[in-house]
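Of the protein chains in this complex, one is absent; all others appear in place.
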Amino acid sequence: MSIKLKELKKIITSPVILSLLIIFISFNFSIIYESSHFSGELNVLNNIVNKFGYKINNESMINFKKYYDSNLKKMNKITYKKASKVYNSASEFFNNHEDISNVYTKGDITFFNNLRVEEEYYYAAMNIDSVYKEVDPMQIAEGEIKQYNLRGEAAETVRSEYRNFNKRFNELVKNGENKNLFFMGPVYRMHSLLFHSLFKSFIFEIIILSVLITAYLVNYEFDNGTQVLAYSTKRGRNLIKDKFLVSIFSNLVVATIIIGTGLGVYFTTFDYKKLLKVPISSYFIGEFSKPYMSKWNMTFIQYLILGISLIYILTLIFTGIAFFMARCVKNSYIVFFIFAVVYASALVIPRFIPTNSNAVFIGEFTPFVLSMNSFIWFMEAGAFNTFKYYELITAFVWTSITSVASICCIKNFKKVDIY
Amino acid sequence: MRVVISEIKKIFNLKMVLLLIIINIVMYFLFIEFNVKYFPNGGPDGDIYRIMVQMQKDYGTQMDSKEFENFKSIYKEKVKEADKYIKEHEEFSEIGIENYNEFTKAEDTKMNDKDRKKFQKLSDGIFFDKGVDLFWELQARAQIIQQYQWSLFSIYEFPTTKQIARIKEIINNKSDTSVFNGVIFGNYNDLIFYVSMTILLSIIFMISPIFLKDNKRNITSLQYTTKRGRKLFKSKVVAGIIAAFIISTIQLICMFILYSHNNVGMFFNANINSSLTLRLSWYDLTFIQYIVITVVAVYLLVFVVTIMTMLISGLVHNYIALVGIQLPIVFLLFKVVLSNAVTRVVDIQFPKYSIPLWYVSMIVLITTLIFIRWRREKVTDIR
Partner (left out) sequence: MLSVNNVSKSYGKFVVLKDINLEFTNGIYGLLAPNGAGKTTLIKILATLLFPTQGEVLYEGKDIIKMDEDYRDVLGYLPQDFGYYKNYSPKKYLLYLAALKGVEQKIAKNKVPELLKIVGLEDVEDKKMKKFSGGMIQRVGIAQAMLNDPKILILDEPTAGLDPKERVRFRNLISELARDRIVILSTHIVSDLESVANEIILIKDGTIAYKDSIESICKILEDRVYETEVDFKDMERFRNQSFLLSERQGNGIMKVRFISNEEAMDTWNRVHPNLEDVFLYVYRDENMKGLDVHEY
């Protein structure tokens, strides 16, 4: 145990690792800070949810309308008093480009703006059914097939993939998962902020540190010339097992620090308290013309936890890959670049597979591709990633591959010559 | 200098060169291929490109007001063709579209749901499924006409006095009537951006180990007691710079060979300050002059980055630190420096002398630092 602690100490006392960790955490904070200016406006939704709940049904909509109407009246009272004008809606008011700063107080303007936001939510909520009537998974499938120029059995696979998804889609609509309030996607892009910008940042930072830490530990004795001493001791070649386990442990700790600090600041900046149980397939989460539709019925918090778990699994997988590479290529400098090249190649090579065979899908089931699309994990995500168990299969298969490879590496280490 | 050559040979050892080539291949497919293989990229860019080529043939390097009238009349002719097409296809009249003008306005006209769906299908058919060139071409021509006419002053929301003065100058010179386009300009700028990213990455990769390698193995004790002695430090710096220039020159040559397939040579003499580019420069440069300037900028950047890499190489004690320290630097380099230092060298977005001044100060700084390092190396104890 003390051996493992001493190996761990090598990491904790490395100024490079610590500095990078601090730089990365600061960088994550800056991502959040850059978007924090509308954290105040987000509270308009929180207020609505507070009053009427997040479920969109007849009852809540009627109450919402009543609330909105009374606010509109209030606004018109003020505008009539101060400018002898009345409006049909708050957006009409803002569309008139008037010089409003001398006529109305700051408080007035905030109130009008909040009303405008409430308006948007109301009309969007009323429109959900018609939006989803237009959503046809089979049409999406055809669009994807066309976009990627898929033919033959590949095209058929996509169609069957979406036929499966269609069942889920119908279930989604039936459950009313889409009819829930959430921060207005197209405006605030909260889903992209959290699951794209922030998660991607987490993942890259964790990968970089994992590769550095693993290569550092595994090749430490060789780099410092102490290999002939260390590997002829009682613990001897088993030391590589310690290094492997400590790498995994350190990388998981690093992942926890990065994710913990990042999400800590994120959820302190943006108030999600009332929205944790909103289904992730809510219409409002969507940011583009096609809504986000999850493969299973899950709430936001469940989705978040699932995403975090997947990041941890990816950490393990990449640690295994880094371990294997560090053992094969003894030079810690080259290991890093080879890892980067392998990563980039895994993203590029799928392009060269002919688009009429099913082989074109295999290239997507790698941790490299998986780590690039964190914002559509577990959701309908185009021709290549909408397979129901895409994420789970990739995670499971690659965890197995890297476990086996790592164990083989360790066994092999027992037999190699050490100079 | 034999010593410099043997140091260069040490930099270009086989394993590193092979890995370098692989890195370049991967960078090509990730970032660069798009800008050379798929140029011009479909519609509307493809149409704009073709029209620009025709314009260059017809009007030369500039399109004056008479030529512009000619261009507009061509447009009118094409609109008539479109009208004919619409009349020949019943689907248009079914939803109340009788001519091309109504077709372009259809997005904003009120229609019932059924008609809206029909229109969407029709529109998709024209632009995507069947791909009727005429309609793409009309869009492109309309865009060119619009851009030719709009005010350069509207490019910047709050233009500074200097920017306004320059814009006035450009209008007076009639540089803005230059037959040149954002599609072509943007394509080159994207290309040089990604290629310089690849160049800098390649150099950092190849040069980083230069000092660390020998320091770590205690070869310095032998090297510094030879006749050449500590002057070897200078030789290594020179070797590093030469190696960097070899690498970047080869990569730039490859880039221009690939770029030649984009067939934009006819625009080389066009002034880059065309109103069709939405990007203005402090100087009246032709496209080829601009290209030369960007290449010079790349070489200057290469010099700065090479010296910086060598400084770091001499400071760290192990390879992990070498990679770890350079990561944030490289990130900043690509995110902040590269996008502005190469493609916006002469852009009026920045004050006229700010970027050249930045180059000068960086070169001065980095040269001073390496000089200080050299002075220190002359008197350090080698324990």
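Going in written order, the chains are labelled A and B, and every chain counts its residues from 1.
Throughout what follows, contacts are C-beta pairs under 8 Å (C-beta built on N, C-alpha and C of every residue); 3 or more make two chains touch, one makes a residue touch a chain.
Computed from a prediction, not measured in an experiment: that's the story for all the values here.
> Which displayed chains does the hidden chain touch?
B
> In the whole complex, not just what's shown, which of B:Glu90, B:Glu157 or B:Asp381 touches the removed chain?
B:Asp381
> Which listed residue (B:Arg116, B:Lys174 or B:Arg228) would be found touching the missing chain in the intact complex?
B:Arg228
> Determine and list the chain B residues touching the chain excluded from the picture.
Residues of chain B in touch with the missing chain: 2-3, 6, 10, 13, 214, 216-229, 231-232, 379, 381-383.
As a working rule, only the chains that are shown with their structure count from here on.
> Going by the contact rule at the top, pick out the chain A residues touching chain B in the complex.
Where chain A meets chain B, its residues are 14-17, 19-20, 23, 208, 212, 215-216, 223, 331-334, 336-338, 340-341, 344-345, 347-348, 351.
> In their complex, what parts of chain B are in touch with chain A?
Contact set of chain B toward chain A: 15, 19, 22-23, 26-27, 29-30, 205, 208-209, 318-325, 327-328.
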